[in-house]
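Every protein chain but one is kept in place in this view of the complex.
The chains carry the letters A, B and C, assigned in the order they are written, with residues numbered from 1 in each.
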Amino acid sequence: MGVKTRVVQVGQHSIGSQAFTVIAGPCSVEDQNQLRLAGEFTQKNGARLLRGGIFKMRTDPASFQGLGLQALEWISSLKKELSMPLVTEITDARHIEPLLPVVDMFQVGTRNMYNYALLKELGKTKTPVLLKRGFSALAEEWLLAAEYVLKEGNPNVVLCERGIRTFEKATRNTLDLGIVPWVKARSDLPVLVDPSHGTGVSALVPAMCWAAAAAGADGIMVEVHPDPAKAKSDGYQALSFEAFGQMMAQLRQVVKAMGRSLD
Amino acid sequence: MGVKTRVVQVGQHSIGSQAFTVIAGPCSVEDQNQLRLAGEFTQKNGARLLRGGIFKMRTDPASFQGLGLQALEWISSLKKELSMPLVTEITDARHIEPLLPVVDMFQVGTRNMYNYALLKELGKTKTPVLLKRGFSALAEEWLLAAEYVLKEGNPNVVLCERGIRTFEKATRNTLDLGIVPWVKARSDLPVLVDPSHGTGVSALVPAMCWAAAAAGADGIMVEVHPDPAKAKSDGYQALSFEAFGQMMAQLRQVVKAMGRSLD
Amino acid sequence: MGVKTRVVQVGQHSIGSQAFTVIAGPCSVEDQNQLRLAGEFTQKNGARLLRGGIFKMRTDPASFQGLGLQALEWISSLKKELSMPLVTEITDARHIEPLLPVVDMFQVGTRNMYNYALLKELGKTKTPVLLKRGFSALAEEWLLAAEYVLKEGNPNVVLCERGIRTFEKATRNTLDLGIVPWVKARSDLPVLVDPSHGTGVSALVPAMCWAAAAAGADGIMVEVHPDPAKAKSDGYQALSFEAFGQMMAQLRQVVKAMGRSLD
Partner (left out) sequence: MGVKTRVVQVGQHSIGSQAFTVIAGPCSVEDQNQLRLAGEFTQKNGARLLRGGIFKMRTDPASFQGLGLQALEWISSLKKELSMPLVTEITDARHIEPLLPVVDMFQVGTRNMYNYALLKELGKTKTPVLLKRGFSALAEEWLLAAEYVLKEGNPNVVLCERGIRTFEKATRNTLDLGIVPWVKARSDLPVLVDPSHGTGVSALVPAMCWAAAAAGADGIMVEVHPDPAKAKSDGYQALSFEAFGQMMAQLRQVVKAMGRSLD
């Protein structure tokens, strides 16, 4: 649809290239064993970037808020061991400095899309920014939020559709795949899709991964947990290893049908 | 996903079988030439059922309301000539009788999903019913609306997701593809997707046709017009012949990747 | 705000006049005792029209669907005995004829606002029509739906805002009081508000009755039941007699502050 996609380099991986990007891993980093298992398994099955929340945005202040800065050291060692770039959420501009040496891509979560103070600070770095769409943001507002980062001098912005809030209660959010071609006709930024938050129901995630690829997205971001039932956050939407493996096998076919590849 | 899909036979075509269904044609039937051209071209490219509105639901009582019963005779001849079963919208229970000999599948439009009086009357026939989701209907209400038809004795119900009304204004509706696997896990009724109304923007329709197939839908319903710019209704969302041809070529690949076929 | 309101006469009562209209009664008519008690009590406390569903629109075909035509005779006697005009929902054009002699105002429910076939038939009578807003209808579509009645020759249309479907789950619907002055600036049709459906929670109803009056509505329609806990439909949103009496006492003050009166 007209606009040639900009390539954003994250470690060895090029988002927005002919390769279809798969970012996988747990919602929250819980311990070394969990993160290592998730990284090894998802990488073996085609994931190229590792996701894992260190600081979590939680609606209820009494919920688990993430391991915080104390876990940075071992996370840093682990991602090198795995040779996977790390994507993690940033919720406070004051965390940019300590996270910078460890993080390969900052994720701005849906509730911070309108946090322009944070976006401006990320614009002063060169680290890639994965900008999730606010769950009630017009697509136009989403593109303008990206401008807050770009305008400060950081060209490495990747967009991520993650579902919007609607009247429907069967799914946690309504994944708006129609916005993918709409954005791609107007912006050169790569567009990923997050079916885990987009549906909030693990059984619906695989079909939405395939649909995202067919809709023309440049990749997906998906929650995977060695034992979803025991996850400290959002376990109901995480794929088990088995489900992830099956999803990836079928994804490979769809990606190929769309003229792209997984690697 | 558990539930084995029920096959609904429409003429020679089996909806819900291994074959992926493509229903195509104009929003409103305007004249013989328009309908013949649309039927011939779409059939040649893989469509198996012909859509065309004879009675239109229009928000504004001053808008074009369809050709009405006077066109039935030539429409009947034409569909035989084309060997394509006809899908048309029913908006008034009193039209069932005159339409019955001509129509192969009754379409209940989004604004009539809650018209239980109409649904009950359709339940008393054996003609297949394509039940569109109300644009603000919970998926649960949609399944219950289908019960109004089934309960009266007509088992030939096919569901059709066609976008829901949300805050987003970039698209006419938000196509809710995540509901496709949700419904398929709960009901044995075939599920189609209508990306024309689902996006309301012709440029976005092809990507959503492909995404629908990857999401596990049993088929699509798409508006095609020989000259979209001159259409009497909804021309901005209709595909031109050229666009339809290109969409179908790529759709064939995606459908195959999903283990189904177009014929 | 500019447009002078048209007066719609229902029995002795003038909707849209200086008098603020209160329509009260049960969601569904269940039996003679229930309707008589509700009529007597609400009338004594300031209600001037009696509501009561004879045919109900129910999402689930297995739910109570109303008493139907068999109850018409005693309902007719009872409303005369009470000297209260009767407002009841019409769900099927074929019911117009049998209901005409008994009903003083036809209510078109939220799920039938787009049922243009029904609206046209009501336009051929002179009986007042209370047109509820579709729960997902744009205000503009609501005004156009009214045109379907007006255009056929029936000038007696009254609009009723009853809440729209949004993401919020704390209330059954979101009562859109801001649309009241918007409509009144554009149309001369009287506008009522239904806080029972608008909130779906009886404890919130009184505050929304007062707010409706302050927002400039011409009246309210409110569900009252002698024993809400035993109601066959929507009991959770009906006011008890005690709650209705208290609501009306305060309403009288607000209506007076707005320069209108209850009688």
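Just so we're on the same page, contacts are C-beta pairs under 8 Å (C-beta built on N, C-alpha and C of every residue); 3 or more make two chains touch, one makes a residue touch a chain.
Just so you know, these numbers come straight off a predicted model, no measurement behind them.
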Which displayed chains the hidden chain touches across the whole complex: A, B, C
Touch with the omitted chain, as defined above, among A:Arg111, A:Arg186 or A:Lys256: A:Arg111
Residue of C:Leu122, C:Ala146 or C:Leu175 touching the missing chain in the full complex: C:Leu175
Touch criterion as defined above, residue of C:Asn115, C:Ser136 or C:Asn154 at the omitted chain: C:Ser136
Sites on chain B contacted by the missing partner chain, in the whole complex: 136, 165-167, 169
For chain A, the residues touching the chain missing from this view: 57-62, 91-92, 94, 111-112, 114-117, 134-136, 141, 144-145, 147-148, 151, 165
Chain C, residues in touch with the chain not shown (by the definition above): 1, 136, 138-140, 163-164, 166-171, 174-182, 185, 195, 198-199, 201, 203-204, 207-208, 210-216, 250, 253-254, 256-258
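Note that only the chains that are shown with their structure count from here on.
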Chain pair with the greatest number of C-beta contact pairs: A-B
For chain A placed onto chain C, the superposition rotation in degrees, Cα atoms, nearest 5: 180
Separation of chain B from chain C, taking each centre as the mean of its C-alpha atoms, in whole Å: 35
Sites on chain C at which at least two other chains make contact: 136, 165
